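Notes to accompany the following structure.
Note that one protein chain is taken out, while the other chains of the complex remain in position.
Showing chain A:
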Amino acid sequence: MTIVNDPAAEPGIRGWLTDPEPTSRTQARIGNLYRGWRSFVRNPLAMVGFTIVVLLLLAAAFAPWLATHNPIVGGDLRTQRLLPPGDEFWLGTDDQARDIYSRLVYGSRLTLLVVVLVTVIAMPIGLLVGTVAGYMGGWIDALLMRITDIFLAFPRLVLALAFVAALGPGIENAIIAIAITAWPPYARIARAETLTVRNSDFIAAVQLQGASSGRIIWKHIVPLCLSSVIVRVTLDMAGIILTAAGLGFLGLGAQPPLPEWGAMIASGRRYIVDQWWVATMPGVAIFVVSLGFNLLGDGLRDVLDPKAAK
C-alpha cells in the first residue's frame, strides 16, 4: 500500500491524531473521533445545528444569570401586563406581567429535561429489545418484534394523549408517555444492526471462549449498534420536543406556572390578535431548537452512518 501524502509525516498533535498506523487502541479511537469531527465541521448546516444545541445547553445551565426577571412571579399587573417587546422586557410580557424572555430562558431547562429523560428511558429499552431479539432469534425474536410492530402501528401523539389521560397531566407523565411511544424505531434499528454482525467471525470467537449471551450482547453487539441508534435518536429529538410542546399546548404536559414553551403558546393564544408576541415568541423558540436538532442529526448521520446519507 502506497500512501501518496503520508499524514504521519506531519509533526505534532495533528500527526498523532491522523496517524494511519496507530500504536494503541486509544490513539485509534481518538483519531477516529478526530476524523469524524473534521468532516462534521466542514458541513455548515450541521455546525449551525450544533451551535443552536450548544446555545440551548448554555441557556439551561446559566438561566439564573441570563434571565432578567423572575420567570414565575410577574411584575405589576396594572402597568406591566401584555407589554410589547422593548428595552425593559426584551420580548414583551404575558398576561401575568411576566417577562417572556426570562420565561423562555428558564423553559430551555424543561425542554432539555424532556429530551434527556425520554432518551435515557427509550434508548436502553430499544437497544435491549433490538439486540436481544436479533441475537437470540427464534421465538424470542418473533415475540419481541411483534410487540415492537404493535407499538409502531400506533399514532404517537394520540397514544401519548391516552397515556397522559391515564397517568394524569404533568411533565413527568408526559415524559413517560413520550418514552413509551419512542422506543420501537430504536429496537428495529438495533435488531437490523445485530443481524449483520451476529454471524461474523469475531462473535464466533467470543462464543468459543465461553462468553455468555448477556456478555456478548452487552460487550460486543451493543457498542456496534450504538452509532446508528444515536443518529436516529438525534433525528428524533425534534419530534420529541414537538410532541412535548403539543402536550403542553393541550394542557396535558407541564402545568402552570412552569415556563414550558408549548403551554406558553396555549396561554398566549387568547391574545394572538392584539398581543401577537405572547404566543409567537415561545413558538420561535420551539422552532429554532427543533431545527437545531434536525440539522445536528443530519450532520451526525453523514459522519456516523454514511450508508444512509444520500
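Rule of thumb we're sticking to: a residue touches a chain if its C-beta (ideal position, glycine included) is under 8 Å from a C-beta of that chain, and two chains touch if they have at least 3 such contacts; residues count from 1.
Throughout what follows, contacts and distances are computed from a predicted model.
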Listed names "Molybdopterin synthase catalytic subunit", "Trypsin-like peptidase domain-containing protein", "Dipeptide transport system permease protein DppB" or "Chemotaxis protein CheX", matching UniProt entry of the absent chain: "Dipeptide transport system permease protein DppB"
Hidden-chain contact residue, picked from the options A:L82, A:V206 or A:L242: A:L242
Option from A:A97, A:L112, A:L144 or A:L161 whose C-beta touches the chain left out: A:L161
Residue among A:A97, A:L144 or A:L252 touching the omitted chain: A:L252
Contacts of chain A with the absent chain, listed as residue ranges: 146-147, 149-151, 153-159, 161-168, 238, 242, 245-246, 249-252, 262, 265, 269, 272-273, 276, 279-280, 282-283, 286-287, 290-291, 294-295, 310
